[in-house]
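With one protein chain held back, the other chains of the complex are shown just where they sit.
Entry: chain A
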Amino acid sequence: MTTTESPTTPPTKPPVTRAEQRSASIGSGLLRAVLTQRVVLLVVLLVAVIGVNMLLSANGYLTADYDFDYMASALIDAVPLVMLALAELIVIISGRGGIDLSIGAIVSLSGMVFGFAYQQWGWPFWAGLLLSAVTGTVLGLINGFLVAKLGFPALIATLATWYAYKSLAVVINDQKPISGKAIQGLFSSVDNKNLWLIGDWIPNIPLGVFTYMLPVVVGVWILLARGTYGRRLYGIGTNDTAATFAGIDVAGTRLRAYALSGLIAGVVAVYMVAEFSSARPDTGTSGSGLALPAITIAVLGGVAISGGIGRVAGVVLAALLVTWLNLGIQLSFPGNEGIQYQLLALGVLLVFAALLNGVATRRYGGST
C-alpha cells in the first residue's frame, strides 16, 4: 500500500505531487483511494459482498437467510483469524522478511499445555489461560531469539520451529486430545447466547468476540498506533540501518515482535480449546494449518511483506471480508463443495490484492 503519511498518525493531507495535479477530478481521486488505501478497497469489497449475498438471499438462492444475525454468529470463526492475523501483522511489520509460519503449531502446543493445566491438574481458568499465554510467549521468544539475535531468516527459523512445536504438541500427550467436563464447560464462554443486550437489542454476536477478540484488537492497536513501541517497530521494519543510527534497539524490538506473536497465539489456543470443547494436538496444524490463512488475511489487509507498512484496521476488515464471503459461499454451495469454493475465493482474493499492490505502485509511485 502506498501511503505517504506515517502509519502511526491519522491520515493528513498528503503532499501534492505532479501525478495528483494531473488527476484532480473526483473519479480519479476515488480510483486512487481504492488503489492506494487498502482500507477503502476493503470497505468497498465488504459492501459488495454483503449486498450481493443479501440480494441472493432475498431472492431465495441461498439455503438459509443471509441476515445480520447469521453474519454475527459466523463471527465465531473470525475470532481466531483476526487474532492470528494481527500476530502476523506485528512480525511482518518488523521487516527483514519477517513472518511466523510456526504460529499454528504454537496454538497447538499452548492449547495442549492449557488442557493439561485446566483439565488434568485442575487449575483455575485464569491460571490456565496465563500458563497458555506464557507458553506461547516463550515459544515466540525462541523464534525471536533465532531471528533477531542470531540472524536466521524468519521463514527458515519459523519453518524449523513449526516442525519442532508441532512434533512436541503431538508427542506431549501421546497423540491423544485432552477433553473432559471442565473443558466442555468452556464452550459457553465463547458461544453466542442471549444476554441483556446481545440477541435482544443487537444481533447475536458470539461472546468470544468480546472476551477474546476485542481486547486483543484494541491492545494491538494501542501498541502499534499509540505507543513508542509501535513507532520503533515501524522504524525497524522500514529501514533497519536507519533505525540503528536513530538509537533504536533493533534486535530487542524485533525479538519482542515474535514474543508478542507467540503471546497472541497462546491466547488463541485457549479460545480454540473452548470452541472445540477439547484440546487437540493438531488444532493449528491440521490441513494447511492456521498460519496460511492468517498470513493471507494479513496480506489482504494491506500489510507489505517487505515490512514497515500495515494497519490494524486493514487486517480486521480483511478478516471480516473473508469470514462473510465464506459464509455466503457456504450458503450457496453447502457441504464439501462450499469448502472448496472458499479455497478458490481466498486464492483469487490474495492474487488480486497482490497484483493490485503492483499496479498501485507503478501508477502512483511509492515504496511498496
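Going forward, a contact is a pair of C-beta atoms (placed from the backbone, for glycine too) under 8 Å apart; a residue touches a chain by one contact, two chains touch by 3 or more; residues count from 1.
In the analysis below, contacts and distances are computed from a predicted model.
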Name of the absent chain as recorded in UniProt (options "Cytochrome c oxidase subunit 1", "Pyruvate dehydrogenase E1 component alpha subunit", "ABC transporter permease" or "Extracellular solute-binding protein"): "ABC transporter permease"
Options A:Ile156, A:Val218 or A:Ala246, residue touching the unrepresented chain: A:Ile156
Selected residue (touches chain absent from view) among A:Ser57, A:Ser94, A:Thr296 or A:Thr323: A:Thr296
Hidden partner chain, touching residue among A:Leu146, A:Val217 or A:Ile248: A:Leu146
Chain not shown, touching residues in chain A: 97, 99, 101, 146, 150-153, 155-157, 159-168, 170-171, 174-175, 287-288, 292, 295-296, 299, 305-306, 336, 340-341, 343-344, 346-351, 354-355, 357-358, 361-362
